[in-house]
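With one protein chain withheld, the remaining protein chains of the complex are depicted in position.
By written order: A and B. Residues from 1 in each chain.
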Amino acid sequence: MAAASDPLVVLRGVVKRFGRTAVVDGLDLAVAPGGVTAVVGPDGAGKTTLLRLMAGLLAPDAGTVTVCGHDTIAEPEAARADLGYMPQRFGLYQDLSVAENLALHADLQGLPPADRPVVFERLLAFTGLAPFTGRLAGKLSGGMKQKLGLACVLIRKPRVLLLDEPTVGVDPVSRRDLWAMVQALRDDGTAVVWSTSYLDEAERCETVVVLDGGRVRFAGPPADLTAQVAGRTHVVEGLSGDRRRIQRRANALPAVVDALIQGPAVRLVLAEGAAPPAAEALGDSAAQVVPVPPRLEDAFVALLAPARPAVPGVRLDVRVGKGAADAIAVHDLTRRFGDFVAADRVTFSVPRGEVFGLLGPNGAGKSTTFRMLCGLLPASGGTARVAGFDLGRAAPAARARIGYVAQKFSLYEALTGRQNLAFFGGVYGLGRRALAEAVARVAGGLHLDAALDATVADMPLGIKQRLAVACAVLHGPEILFLDEPTSGVDPLTRREFWRHINGLAEDGVTVMVTTHFLDEAEYCDRVALMDAGRVIALGPPEDLKAAHRTAEVPEPTLEDAFIAAIAAERRETPP
Amino acid sequence: MLRRILSLIVKELLALLRDAKSRFVVIVPPLVQLFVFSYAATYDVTSIRLAVLDESRTQESRALLAAFQGAPAFAELVPVARDDDLSALVERRAVTAALHIPPRFAADLRTDPPARVSLVLDGRMSNTAQIVHGYVTAILLDFGRAWGAAHGWPAPPSVIVERVWFNPNMESLWVVVPGLAGVLTMVVALVVTALSVARERELGTFEQLLVTPLRPVEILIGKTVPALIIGLLEATLIVVAAQVWFGVPLTAPVWLLYGALTVFLLSIIGVGLFISSLVQTQQQAIVGAFLFLVPAIILSGFATPLDNMPPWLQAATWVNPLRHMMVILRGVFLKDAAPALVLDSLWPMAVIAVGTLAGAAWLFRRRLG
Partner (left out) sequence: MTRSAGLDPRRTAALVRKEALQVMRDPSSLAIAFVLPLVLLFLFGYGVSLDADDVRLAVVVENPTPDTAGFTATLANSPYFQVTELRSRQEAVPLLDRGAVRGIVVLGQRFSADYRAGAEAPVQVILDGADANTARLVQGYVQGVWSTWLTQEALRQGRSLAVPVVAEGHVRYNPQLRSRNFLIPGLIAIIMALIGTLLTALVVAREWERGTMESLMATRVGVGEILVGKLLPYFVLGMGGMALSVGLAVTLFQVPFRGSVAALVLVSAVFLLGALAMGLVISALTRNQFAAGQVAIVAAFLPAFMLSGFVFEISAMPLPIQALTTVVSARYFVSSLQTLFLAGTVWRVLLPDLLAMTAIAAVFLAIAVRSTRKRLD
């Protein structure tokens, strides 16, 4: 008979092919009860396929998957009896209310009517959705939808709970709530499998499984993975020069596996057995290289980082505007939608060459502000000058001087990379010769030469992202706008992306970025934190962190600071 | 400005033709529809099955039946013995019509003309019934004339001489195929334009366009020209098929056809862009296109004549570009229409084109602002 500690999900030699590519390629794994197993890996590593195999939604081409002792293919009904599965976008019925969605799932899962009041009350309290039972699911925020989805799966406490990237597109506050809900389950002996691209989430799990190319590269406690880079992590502090230049030089050193901007400092992960580089080697004799304790992300990058491309050498032909010192100057910028004030007297300015971040929870007004600055949305009041041009009067002139990378990297999927570049060059008025020259320069700098003649639809995510940047900088813009550029992207791709963006910033391009991924905000020189349409904090990330240092949290992360700042703001002016 | 528009046009054509799905949509369904509809959309009445109750059973009645047997439209005569069977066959649609020759037929013919036969028609298909009635009348006239001549009757004081112009054999194909050239070209041009902006909106590339220095009018031109090119290519395909495969003559000069097609396509593209700037998703665009296409086709005179509609509806069809194109298409294919005649239908389309394109431009600017 099965013991209480026997694994609940067992995969043996599982292979799953789509066409000729094996997405899961000979995978063995056992998931024990009473804990959270994080599945991490770069995009395309097979995370979603793995979860679908466990849920019995896909049949393995080889090997077996058993859930609670039942084979998912031979005995699908038995295997599903104690299984809860929440797909990436949990299928809530948008036209049904919170209560109706719960009732439907209670019926589908055969919960006796007598038990319902108790179960519903517990779940509604648990999710904080009790005040919203009558609201249609389609009208809930992203975070609330995910919580409701989780509640639906938890109606009959499953012994195995599969969650596929539950926190993508969810702001930090809701992420914490979801995490707390799952924490409560581990005490009941439920086996939770949680796939994620956020390593800070994985760090808090009992087990982490690193997938790459459909195989398990590591499975075990996160601390064991982190221990692999013990003694290899350092921080370069007290920089006198540009931190981006330091990062670039560090990345070029063979001893350095990864260099990452972290506030005013640069974080280094060293190759195995390598000595920390001297400050001189980094081109800044004033700096000190100090050892720091490793994080899971350091180990993840060290484990998976392939031979990395050299740092970009894109040289942009930036036309510096006359007179105006600030690339962006916003004064009392306001946008109303009916009675709703989406952006309320927003004021800030961004000097040339700065990387500036707009942060805030969903609905804070950061997207509205961002869209106004790109000229996608007219302002209801106030002024905005971009590249020295007033958006209200000379929007086309301003638009000619900016580049824009949308969240979904808006490329024409049916066209090749070269055709996309030719198109965007053409609409910015580049002549044939100027275009050829710009394509050669930009594609070389962004390491796109090999991919230029492939169709965009066939490109991997990382290449698409670089191509989108290439299209946006072809005409030598003074300001580059990035809208949620790395949402749901794994740490490796994110690093590569920022390496290129930093290269552009070094060249003097001003970068304006919106994000709710707070690690990303660390790359910014300054950030504006928005809530309820207003800027509630403005300054360098380290200042923001320092402002929220307390006795309980002596070393706040940017996420801690972010949550504290919003909580403080809402206490002062309740919405 | 020219370079920017040219980039847009090249991009649009590439996006349409490099994508296997869109390529399929503009090429395969129109061709399949052309072939299936050309053969299926027929008002011809052939292979008629006629139930026959011959109560006369004379040389005369047999001669009359022989005349039916020889007529090409009649496939089979089904002899029955009783009046009830006649009705039953009609009722269960086993025959197209039924002929009853009464016992006195031969006697009446000889002594007390006219001899009467009765023809039972199925009103469940009233168009077919009318055409069959026409066929039967013609056969009886011929039979009567021949019978009269053989029995020393004086020649009839008058005869009917029929000439069918433009389509001597009254082939449905000759009517349907030119009409389809208009219908299918319209469908493709409309779908391509109605979807174009909506697709870019859905994929997010539209915002990318809006942050470039492109002006709304440039985007509109960049969407119009490729759709025009695709529409003209589509029309060419159908015109070639009409002549090579279906053998429909093209009697008027080709330039006249293409001139009219260009104006027609512009009016349709205006509608497509109007829909496209109104909607948010491709799905809504398809619904919008469908809502335009169905009335436009029904009220164009393609399948049924406009003359039969109530006057108020006939007046309303003036705003339907396909209605005017239908007149031009039949004119240039079959009637060797003179340029002046084409112009009569061309200027209303030009007015519609200006209206729809201006409307699309206005809406486009408004939606952006």
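In the analysis below, a contact is a pair of C-beta atoms (placed from the backbone, for glycine too) under 8 Å apart; a residue touches a chain by one contact, two chains touch by 3 or more.
Only a predicted model underlies this, so the values are computations on that prediction, with no experimental measurement involved.
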item	value
Absent-chain contact - pick from B:V117, B:L203, B:L250 or B:V319	B:V117
Hidden partner chain, touching residue among B:P29, B:G204 or B:G359	B:P29
Absent-chain contact - pick from B:V136, B:L346 or B:A361	B:V136
Touching residues on chain A - with respect to the absent chain	52, 55-59, 76-77, 80-81, 83-96, 100, 103-105, 107-110, 136, 149, 152
For chain B, residues in touch with the removed chain	29, 33, 36-37, 39-48, 64, 75, 87-88, 90-93, 96, 99, 109, 113-131, 133-138, 140-141, 143-144, 147-148, 153-172, 174-175, 282-283, 286-287, 290, 294-295, 298-299, 303-305, 307-310, 313, 327, 330-331, 334-335, 337-338, 341, 344
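Everything that follows uses one rule, which is that only the chains that are shown with their structure count from here on.
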item	value
Centre-to-centre distance between chain B and chain A (centres being mean Cα positions), rounded to whole Å	56
Parts of chain A lying in touch with chain B, wherever the complex brings them together	374-376, 378, 396-397, 399-400, 402, 404, 406-408, 410-415, 419, 422-429, 431, 455, 481
Residue ranges of chain B in contact with chain A within the complex	3-4, 6-8, 10-11, 14-16, 18-19, 22, 203-215, 369
